[in-house]
Structures are given as structure tokens and as C-alpha cells.
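In this view, the complex is presented without one of its protein chains, the others remaining in place.
Just so it is clear, A and B label the chains in written order, and each chain counts residues from 1 on its own.
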Amino acid sequence: MAATARPVTPAASLTTAGGTTTRIHITVNGELYSAEVEPRTLLVYFLREVLGLTGTHVGCDTTNCGACTVHLDGRPVKSCTVLAVQANGRQVRTVEGLEVGGKLSPVQQAFYEEHGLQCGFCTPGMMMTATALLARNPNPSDAEVRDAIRGNLCRCTGYVNIVKAIKAAGKKMQEPPAGGGGA
Amino acid sequence: MIPPEFEYYAPTSVDDAIALLSRFNGEAKVLAGGHSLLPLMKLRLASPSVLVDINRIPGLSYIKEEGGHLKIGATTRTNDLLDSTLLRKSYPILTDAAHEIADPLVRNLGTVGGNVCHGDPGNDLPACMLALGGVFALAGPDGARTVPASEFYKDTFVTAVGPTEMLVEVRIPQPVARQGTAYHKIEKRIGDFAMAGAGARVVLDESGKVTAAGIGLTGVGATAIHATKAAAALLGQPADDAHLQQAALVAQGESQPVSDLRGPAEYKRAMAGVLTHRVLVRAVARAKGGA
Partner (left out) sequence: MSADAPHVKGGIGQSILRKEDARLIRGKGNFVDDVKLPGMLYLDITRSPYAHAKITAIRTDKALKVPGVLAVITGKDLEAAGLAWMPTLMSDKQMVLPTDTVMYQAQEVAAVVADSRYAAADGAAAVEVDYEPLPVVTNPFKALEPGAPVIRTDRAEKSNHIWHWETGDKAGTDAALDGSAVRVTQDLYIPRIHVSSMETCGCVANMDPVSGRFTIWMTTQAPHAIRTVYALVTGLPEQNIRVISPDIGGGFGGKVPVYPGYVLASVASIKTGHPVKWIEDRSENLQADSFARDYHIHAEIGATQDGHVTALRVKTLADHGYTDAAANPSKFPAGLFHIITGSYPFAKAFVEVDAAYTNKPPGGIAYRCSFRVTEAVYTIERMMDLLAHKLNIDPAELRLKNFIPPEAFPFRSALGWTYDSGNYAGALRKAMEIIDYAGLRREQEAKRAKGELMGIGISSFTEIVGAGPSQTFDILGIKMFDSAEVRIHPTGKVIARFGTKSQGQGHETTYAQILAEELGLPADDIRVEEGDTDTAPYGLGTYASRSTPTAGAAASMAARKIREKARVIAAHLLEVSPDDVEWKDYAFRVKGVPGKSKTMAEVAFAAYTNHPKGTEAGLEATDYYDPPNMTYPFGSYICVVDIDKETGQVSVRRFVAVDDCGTIINPMIVDGQIHGGLTMGFAPALLEEIQYDEDGNIHGGTFMDYLVPTAVETPNWETAKTVTPSPHHPIGAKGVGESATVGAPPAIANAVMDALRPYGVDHIDIPLHPWKVWQALHGGGKSA
């Protein structure tokens, strides 16, 4: 495993001089990385500052807002409350990993078409939660959608169009693919 | 936002975890879901010098019935409680409570062990354990021991778990015939700490009289409250609304709320009664075969 991992340079790390570090291997959006991190490095900062994946955002410091939501082994979690070392050997998916070959995922497309975002700051986290929801329940009711995203705060949209977007994405995902290949 | 430095260990067996806790003699904290501990550390309200991550210990996450008990492993994620058809069918109090804990993202990492051991009077599962007559299985340097829920909660953030011990399993007696359970809390906003919450278990005989009962209260005392007087008031009584109301009044009297951002004490006390009544009504309906 280590032989094929892409090492991340120490200069990009969050280590404070003199802090003890440990080597971790994390797969992020399908790519395996290895890096030296302090145990206290939060996963959200590892993603943003070591890997440069700034799509995942920090919106609070008490694990309430969900702007930092990513998938950890397929489950949506708040990456501000996960240590990078806890993700050692595991799979992480961020908003950057939703699109495939530059093609937007159904959730991304639906957020665009239904005006499910305004400032865009909560949006990556919101879409990660939505993607996980639809994988388990592709046809959720309004109440089920609202319950699923209750850990993702939004100040701009009032949630109406976010709910619409998620339901629209679910519907789209259930349609048979238009001739010529997968989604 | 940034926690202070700490040493980190990720043992792969309970014995290794206990050895680490002993080695650091109370300076180490167990890291399970981390969604109570890490937020405290990020605000620098807690700064343990060592974290012992128990998530790599295999065989600690399960929900099963065995030997007359429902057994839940300490690192079972709270969302796994929601997904369990066994719980929904036979222990709906836990399904009710799981749905009301925090939010779905927190529940993907937060553990049953964390929710019962953290000792916050706002945690939801302790009241359920009190109502169900649960028992906690601990492991420590001196071996294994069990502590009933009724003796587990000592004070705010203080439980029976010693500094070199850890919870490994929660055990709940399997349900008997005509048993019903329920949990409900009210809060200012979903995911917030309770203004008040109550969990109840009732068992009825064929004539509809209560033969067993357990009531636990959330958020109205320094710890979860075991409303034993209220439960006792139900025994031998018909499970009609008048008696449920009466028991709720007793539970109200057993609550010891303080005024804070979640409401004045007077209100919380009254709500302890209202919620006890509501969960008793639900539990009785379930005992009779309803939902």
C-alpha cells in the first residue's frame, strides 16, 4: 500500500515545530495519500491545508453547523470533529469527489437547477449529506429530507430550495440512464 | 477551534486499552465517537494529555440478543440503533431516543458507549437505561465488573467508570409479554439539549394492570434521574390515564431542574411531568400491541 501512496510534503503540513507526528495513509476521492501529521490535526484541516481540497469548509467550532461534512467510509460525518489519524487506512470523499471526469453528479446538477445555494458556503457539506441520504433512500419525503440535513445549517436559502434540489436529484437518479452509458 | 497537543494510541484489544489507561493513571481519556470529547478539547475546556482511541478494537460494535439480554457493544454507532429492526420491534424506546439525539452526522460517529458514559444530564440514553433497568459491563485492570444503571450516574460528568476502566457493553433485559417502552424529549430546537425528556417502560398483566415499570428523566437534574417513586406509584394500578397522570406528577416531584438557557426550573419541572405522561401513554399503547 505504501509503495503506491502519494506522499504529501512536510512543508505543506500543519505540524508545529517540535510536535510528535505519526504517518497516516488516507484515500481521498479515490487517491491514496501518505503524510506525517500530529494527532491533533483535524481531518478538515488535513483536507484543506495538506491536500489543498478547500471545498470542505469550516463554519463553527462546536460541531453544530455541518459545513465540514465529508464521507468517511461512505457515511457523512463532520470532519471538524474527526482526527486525521482516525481516518488512517480509510476512505474519505469530499465535494471535489462528487463530479466524475468533470461531469456533475445528480446532486450537484440538482442544486444548480433548483437554486439550492446562494453564498455557497454550506453547500459542499449539504451536498455530501444529500448524496449519502439518496444512496440509502432515493425517494425521501420532505420530512425525511429535512431530518437528514438537520445537521447542516444554512443561513441564506431558508432550506426550501435545498429540499427541492435533493428530491429532484433523487428522482433523477431513479430514471434509467439516457442511452449510452452510466450516470 | 484547535485542540492542545496530546499523545495518541489506537490499541487493537480491550486489554491493550486498559493497559494504556493504567499506564497513564487517569491522565488518559478514551476516544470513542469523539463527539463529546473533541468539542471540549477544541474549546480548550478539556486537555487530556493522552487519548486512547478504542475504535480499532474489533468486536466492540454489535446489537444482539443473547442469554436473555439485549447486548449492545460500546462502540456501536448511535445511527446503528436507528437502523436496527430488532430495536424498533422490541425496544422502541431506543429507536425513539436515537432519532432525537443530536443530528444524523453526529450519530454516524457518536457511540452508545459515549452517550451512556459521558455523564451529561442532557444525554438521552441514560434515561432509557434507567427506565429499562440496564446494566453496564466494564473492563479494568482488576478484571470485568457490571454496574446497574441505577447506580451508575453519580454527578454531572461523573459516572461509576474509574479512570483506568472502560465500558465494553450495555445489557438490557429482553422484553416480556405486554411490555411497552417509549422515549421523548422536548427541546428549543432539534438537536439541542433537552428542556426535559422522559423514558418509560411498562409491563401490563392481562387485565391491564401495571406489573412492572421504569422511568428515567433527561435534563432535569445533575444527572439523568431515576424516577423510582413514580414507577412505584404505577405498580398494581390500572394503566388508565388518571393513574398515568398521577405517576407523571410524582415524577415531576422527583425532578431537580435548574434554571438555565433551556428554561426556568419551574417550567422544566412541569415538563418532566408532561413528558412522563406522554411516554407512559405511548408505552402503554405499545404494551397493548399498538405503535
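Criterion: contacts are C-beta pairs under 8 Å (C-beta built on N, C-alpha and C of every residue); 3 or more make two chains touch, one makes a residue touch a chain.
All values reported here derive from a predicted model rather than from experimental measurement.
The chain omitted from view is touched by exactly one of B:Ala177, B:Ala242 or B:Leu261, namely B:Leu261.
From the options A:Gly89, A:Gly120 or A:Pro138, the residue with contact to the unseen chain in the full assembly is A:Gly120.
The chain not displayed touches subunit A at residues 14-19, 38, 40-41, 45, 48-49, 52-62, 64-65, 67, 94-96, 98-99, 104, 108, 111-113, 115, 117-124, 127, 142, 145-147, 149-163.
Against the chain not displayed here, subunit B makes contact via residues 1-2, 4-5, 43-44, 103, 186, 188-192, 195, 261, 263-264, 267, 270-271, 274.
Going forward, only the chains that are shown with their structure count from here on.
Subunit A and subunit B have CA centres that are 30 Å apart. Only residues 1-8, 10, 31, 34-35, 38-39, 42-43, 51, 53, 55, 79, 102-106, 108-109, 190-191 of subunit B touch subunit A when the two sit together in their complex. Put simply, subunit A touches subunit B in their complex at residues 19-20, 22, 38-40, 42, 58, 61-64, 66, 69, 72, 75-78, 80-83, 85-86, 88, 129, 147-148, 150-152.
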